[in-house]
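Every protein chain except one is present and positioned as in the full complex.
Lettered A and B in written order, each chain numbered from 1.
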Amino acid sequence: MIPEIGHFALSLALLLTVVQVVLPLWGVARGNAAWMALSRPAALGQALFVLVAFACLMWSFYANDFSVRYVVQHSNTALPWAYRLAAVWGGHEGSILLWLLILSGWTLAVALYSRHLELSMLARILAIMGLVSIGFLLFILFTSNPFDRLFPAALNGDDLNPQLQDPGLILHPPLLYMGYVGMAVPFGFAMAALLAGKLDAAWARWTRPWATTSWCFLTLGIALGSAWAYYELGWGGWWFWDPVENASLMPWLVGAALLHSLAVTEKRGTFKMWTVLLAIVAFSLSLLGTFLVRSGVLTSVHAFATDPKRGIFILLFLGIVVGGSLVLFALKASQVGIGSRFAAVSRESMLLGNNVLLMVAAGSVMLGTLYPLLIDALGMGKLSVGPPYFNAVFVPLMAPALFLMGVGPIARWQRADAGDLARRLRWALVVSLAAALVTPWIAGRWSALTGFGYFLAFWIFTSAAVNLWGRLAKRPRREWWRILRVQPGSYYGMLVAHVGMGVLVVGVTTVSSYEVERDVVMRPSETAAAAGYAFRLDSISQRPGPNYIADRAVISVFRNDRRIAILTPERRIYTAARSANPMTEASIDTGVTRDLYVALGDALDGGAWIVRIYVKPFVSWIWGGGILMALGGGLAVLDRRYRRRVKQAPAHEAPPMAAPPPPAYQGARSGVSHRVET
Amino acid sequence: MRRAWLIGFGWLLALGIGLATAAGREARPLAADPALEARVMEIAQELRCLVCQNETIADSQAGLAVDLRGQIRERLAAGDDRAQIIDFLVARYGDFILYRPPFQPNTWVLWTGPFILLFLALAVMARVIRQRRMHGTADDEVLDEEAPS
Partner (left out) sequence: MKKQAWLPLLAFLVLIAFLGVGLRLDPRELPSPLIDRPAPSFALPSVEAMDRVRNSGDLRGQVWILNVWASWCVACRQEHGALMAFAAQQAVPLYGLNYKDRHGDAVRWLRERGDPYVDSFFDGDGRVGIDFGVYGVPETFLIDREGRIRYKHAGPLTPELLRDTILPLIGALGA
């Protein structure tokens, strides 16, 4: 009964979404406010019924309803209940329903947090998002119904893939989808602006928090995915340039470009069409990612089971949504005039440069990911494109963007003085170069690439400090606290996010250059040394788990003859799994400056075991950096400006009174060099 | 007599420290020749495991991956260099086994693409800036330097 209720709820959601799209758009065309006002309740209705459907599916998993085919494929009575619930999105049908649930959630959020928007604008935005929802609802109802019954019902399910039986499954897909799907909101805003023919700084200000929030979720989702792969797969890697990973990186890069472009449009009213295009591209990449993962065109460890019918549907959907939006873009582009003037050296040009680099980086990732498919389709052979290619191409493209990260925030709008910038940043440059030369030398081995990585990281840190110092420098010390308190959330957001990027670069550089790996054969009481640590195998025993049997090793780690950690790697055999391949569960001692990572391999004759030992310096800085970036985004979203309840906010607000009003400045050649830049 | 006590005490101390520390027999490395193994892994890191869903021959535990690592090890020990080993494998499995695509006619676009893209994008950017400088609307608005972006 419950699955049928769920199925019916989806049909009702479809009906309500059609109402959400058609009537308000008709109302916009006719100027009928009553019909436009239908968007909000329709969006609420859609969200409600999708939630009901999702709850029904969750219930089917919780209650072990093995008459539902999808539950049989992904669950088992022995599965702990937390994983039974998370298994809802462990396969294709359920994860698409999760997509839809999150989309209806974002739609509802837009409907609720839109008092400041004109009703016609809101109607358009919700209609566009509704169109996307309709596509997914049709997709689910016609090709990917999670509520299909299985007659006769199975006695027990096939069990969830053991590698997915992990807290990571509970958090990673929802967080990631919040980011992916959230890009539909700026997309909706962009389409609405094109349809209305109204593209201005106010529009950018409304769109910004939505774009930033999605990007934050995407950052967290990707960071979590990387951390999960790190501890789950047993060899300590954290990024594989796998097609599905790339499918999440591309919208992240374009989303970052979108954030920065929105800043320019809000502040200076320029770059409008670029921003709209970025919003379209960001969401298109989300949809493309959905297609790549579920269509079978690419091979990946993450890919869902495939069905050509689904692939065709998603491709058609992709064609209509993205193709349609690009047609609208092309038609309206001619109506937008050339934006405001700016010099070759200015904050605008640097942000434009930043966007160019991020877009080219995203384009290169796409080229590498799709190239095997391209070549195969042209009959020109069968190729693989893997990490060696991506690392060779991505790093040189991102390096200049990281460098600009230091200069852009200090440059003036409209026209900046290159000499002044150089002067303000010269100490940052010196410190960064010194760090680049000295740090690798201290760490033990110097290489140009390592030095370059440290240079960029320290450059980001020191230039952020220069920026902050610039706000405080010429003011008396007693005013500093007030000045700091009065800075807007977007300023601190920018600083924290940029510093987070620097932290990430430190992590990546250090662990890539200095990690130590040892594969040894150990008997109880034997010791292996690595990077100044001694690992001693104390004992190995068997112990049962809820749905597995594990061989568990206890390993003591010593440094300077003092025991500092006890690690317990396991080798598990899951009893219900179709293939009884053992799964390794690594044991990690996480530290700020290093991770100690041990994985258990096969047993050999004579009570000996293969043990893989890694010492990974600064690896947690990778995810720390990701979290900082998301935090920075969060700070920006919480900026006072968005929380102020203003009915009809002006396009440019009066800035917070941080200093006495400056004399009017025309054209910006400032003779007074102590002016602080934002 | 005192000396005997001291010596005995010294031994006891050493024994005690030995037990309290990590002292134990040294575990042997898995590979017979760790230096050779490092070179094997270096090559294997860039090769694709053909029976896996996107893993390297270095990381995979599949039978074919273990066999191919063995082949690489033998050939390195016999004196082959990296290029010869790559040729050996490509002759049997094709370019598909390489994660680093070779630079050849059907990969020219792949390897040069990003940089051509960058060049084009920078050219467009330069044109946009020039256009703005000449035709862009002037902005007479007073901008507070500390205004947020």
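Here is the rule we use: a contact is a pair of C-beta atoms (placed from the backbone, for glycine too) under 8 Å apart; a residue touches a chain by one contact, two chains touch by 3 or more.
Remember, predicted model here, so these are calculated numbers, not experimental data.
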*Looking at B:Gln45, B:Gln71 or B:Asn106, which makes contact with the chain not pictured?*
B:Gln71
_Residue in contact with the excluded chain [from A:Met273, A:Val293, A:Ala416 or A:Met583]_ = A:Met273
*asked:* For a quick check of understanding: of A:Leu79, A:Val297 or A:Ala464, which residue touches the chain that isn't displayed?
replied: A:Val297
*Footprint of the hidden chain on chain A, which residues?*
273, 277, 280-281, 284, 291, 295-299, 308, 311-312, 315, 318-319, 322-323, 326-327, 329-330, 333-334, 370, 372-374, 376-377, 382
_Residues from chain B at the interface with the omitted partner, ascending_ = 50-51, 63-64, 67-68, 71, 90-94, 96, 131
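Here, only the chains that are shown with their structure count from here on.
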*Taking each chain's centre as the mean position of its Cα atoms, how many Å separate chain A from chain B?*
23
*Enumerate the contact residues on chain B facing chain A in the complex.*
17, 20-31, 37, 46, 48, 53-56, 59, 94-101, 106-107, 109-111, 113-114, 117-118, 121-122, 124-125, 128-129, 131-133, 135-149
_chain B partner contacts - residues on chain A that touch it in the complex_ = 235, 237, 240, 242-243, 263-264, 267-268, 270, 299-301, 303, 337-344, 347, 349, 352-353, 356-357, 359-360, 363-364, 367-368, 371, 375, 380-389, 393, 397, 409, 412-414, 471, 488, 490-491, 494, 518-523, 525-529, 534, 536-537, 556, 558, 561, 563, 610-611, 639, 652, 655, 658-659, 661-662, 664-666, 675-678
